[in-house]
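A single protein chain has been removed from this complex, and every other one stays in its place.
So, chain A:
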Amino acid sequence: MSTTALASPTDIEDFGRELDELRDEIIGTLGDRDAQYIRGVIATQRKLELAGRALLFASWLPPAWIAGTAALATAKILENMEIGHNVLHGQWDWMRDPKIHSTTWESDLASPSAQWKHSHNVVHHTWTNVLGKDRDIGYTLLRVSPEQPWHRVYLLQPVYNVFLALVFEYGIALYDLEVERIPAGDKSLKETWTQLRAIAGKVRRQIIKDYLAFPMLAGPGFMPVLLGNLTANLTRNVWAHTIIFCGHFPEGAEVFTEDQLEGETRGEWYVRQLLGSCNIDGGRLLHLMSGNLSHQIEHHLFPDMPSNRYAEIAPRVRDLCERFGLPYTSGSLARQTGSVYKRILRLAFPGPRHHRTAPAEPPATDLRALA
């Protein structure tokens, strides 16, 4: 926290201005190369899915089962992360291609796109890491920040976190329902019911496709195909859970309180996005398979910038942070995952109190001091 306090209000605004310029520069150069990139990823994803399903038809041969399941899992991960997540962010809307557009895309996930776009694009990306506002802090299920009051139900969170990882897509879909708003009367049962039916429709489609239609097409190969599809879905769930938890929950990611947001400027918004996000170091394959959420910082600064450009701007963002004395949290996948699990384990228990509230520097002043 002390690092942020080093920056002065004018610095913060200069920092924001430089980021605005960087964004304009990149958006101004979008073109054929980017269009080819996303169409290439989509084509690769389709081929992988086709190959995976075809191989699974021969899944009485163990190598075919392994290869088919791996191809299908990879296809599902690509579809959900590098394609679906980013298309739904509107990163490719500039192409004006109705097939690759945030208003028309429907992901191969349990969440209906419209609901996901609200809870993710609107709530999470606007209120990133703000306690009581950003529901992504622990997904209303886990205690991932010492500022969240402890309850004995959290004692079990290391266990049910593993369960959440396995059923992550369903967890996300139900989480988008925001059921906790119902008792307070913020949300009507009718609206919830409509949303539930939309979710049920998508879940039913996936269940029919992966656990009935394709296994039945395989005839005697029913079970191996079903197990292959199940494994692919579970793999995708665990992977998505891992990447997403590494985005905001490792050591170094900060949370904010609502009163810190009062009168927040553009520059301060950028700083909050930066402080609340963590990157994962890795090669091109990791970036692709994580949907470029390995560049969580860049993604949170510019959520609608095409993901293939994050790697390009990352060194410049890092330089900028260094110049302004702002922290840029990044680590290997193993380190960040370890850090997340350590945190979930530690915070299952009460405390630590005043984790980041050194008396000389109460958190409420962090951003406001800069305002």
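Everything that follows uses one rule, which is that contacts are C-beta pairs under 8 Å (C-beta built on N, C-alpha and C of every residue); 3 or more make two chains touch, one makes a residue touch a chain; residues count from 1.
Criterion: contacts and distances are computed from a predicted model.
The chain absent from the displayed complex carries the UniProt protein name "NADPH oxidoreductase", chosen from "ABC transporter permease", "Elongation factor P", "Sulfur oxidation c-type cytochrome SoxX" or "NADPH oxidoreductase".
Only one residue from A:H101, A:K187, A:R266 or A:R346 touches the chain missing from this view: A:H101. With the whole complex as reference, residues 30-36, 90, 93-98, 101-104, 117, 304 of chain A touch the missing chain.
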